[in-house]
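Every protein chain but one is kept in place in this view of the complex.
For chain A:
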């Protein structure tokens, strides 16, 4: 492998880097604001937290539910999906999708 190193910098780049070192966070903040000018000035507000608290919220639509059920009738019972995708009519869980609670499982023997 060659010993040539990447990242040798010109004097200008060096100065820029030094400025960043003085306040790397502020430089990153400026970058973010440049990319997203409409971003809220302060992160951590209640909007963000409330979104976090609502993780997993899926809205039940009886029309979607019934359509999904109708589709199920024509197919074999599917095994529980391994990946959760965005909610569409196809993915509203139906009672068949949710596995029954299993009784206690007798596990494998100790490796001999």
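Rule of thumb we're sticking to: a residue touches a chain if its C-beta (ideal position, glycine included) is under 8 Å from a C-beta of that chain, and two chains touch if they have at least 3 such contacts; residues count from 1.
What we mean here is this: contacts and distances are computed from a predicted model.
According to UniProt, the chain absent from the figure is "Serine/threonine-protein phosphatase 2A 55 kDa regulatory subunit B", selected among "CDCA4 protein", "Hemoglobin subunit epsilon-4 isoform X2", "DELLA protein" or "Serine/threonine-protein phosphatase 2A 55 kDa regulatory subunit B".
Residues 1, 3, 5-9, 17, 20-21, 23-29, 31-33, 35, 39, 41-46, 49-50, 52-53, 55-60, 80, 82, 84, 93, 98-99, 101-102, 104-112 of chain A touch the missing chain (whole complex, contact as defined above).
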